[in-house]
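Dropping a structure here in structure tokens format, bear with me for questions.
Just one protein chain is left out here, and the rest sit where they should.
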């Protein structure tokens, strides 16, 4: 007797949502850096460290979701 | 008898949604700082503290979701 | 006896959401590069490396979702 | 005995979400190219290759969702 034909793991949905925001956020950071560098090339060195910092803290949110998807397996 | 083939933990979905907003929000903060610093480099020191403050309070929302995902385990 | 006529795998939903953010984010990065290059053609070489870097780290978020959709199969 | 009158395959939902982000992202890339070309027609040749590159990598995210919808059929 089969009660459900849907299979899968909702943790993948969880990671997917956790990757949604950072996917947009990291894009915003890099887009801002590209436009700022193109307009003021002399500011490239000044803002580069903040681009990497912003990229790191935003990307970390998605990677935490990846860790969580493995850490909280169902039925445990 | 198999009642459900879907496994996983909805807490991961919860964290994912909690990371969605901050992922975009922190990206907005850093993007604004990069563009502002490139246009007025002399304002970098003045606005830096607010960039970190904005980053901290927004990122905290996602990290609270991470804590909550572990604190509120199902069936407990 | 059929209790559910819905079939499928929720991992596809998970990948779909994981592709949503990067789909917008990579678009933002390329849009910024195109507009910046058109306005300051001499900056094309300076910002190209950051366009590819931004594209890579954002696209990786979606590809991690693709890997996760296969790694976390249901019922495991 | 029929317990559910809802039919369908959740993989279609998964593809739908996977098409959402690239739908916006590809639109952003083309919109940026059109506006950049209209403002600086001499840059059209320089940025055209990046428009196609951006279009390809973003559209690929949606097509991967289409492949995944067929690869991960339910009940497997």
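Order as written gives the chain letters A, B, C and D; numbering starts at 1 within each chain.
By definition in this document, contacts are C-beta pairs under 8 Å (C-beta built on N, C-alpha and C of every residue); 3 or more make two chains touch, one makes a residue touch a chain.
Since the structure is predicted, the reported quantities are computational estimates derived from the model, not experimental observations.
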Touch list for subunit D against the chain that is not drawn: 1-17, 19-35, 37-39, 41, 44, 51, 55, 59, 62, 66, 69-70
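Basically, only the chains that are shown with their structure count from here on.
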Whole-Å gap separating subunit A and subunit B, where each centre is the average of the chain's CA atoms: 9
Residue list for subunit B, restricted to those that touch at least two other chains: 5-8, 16, 23
Chain contact graph, described as a line, ring, star, complete graph or other shape: other
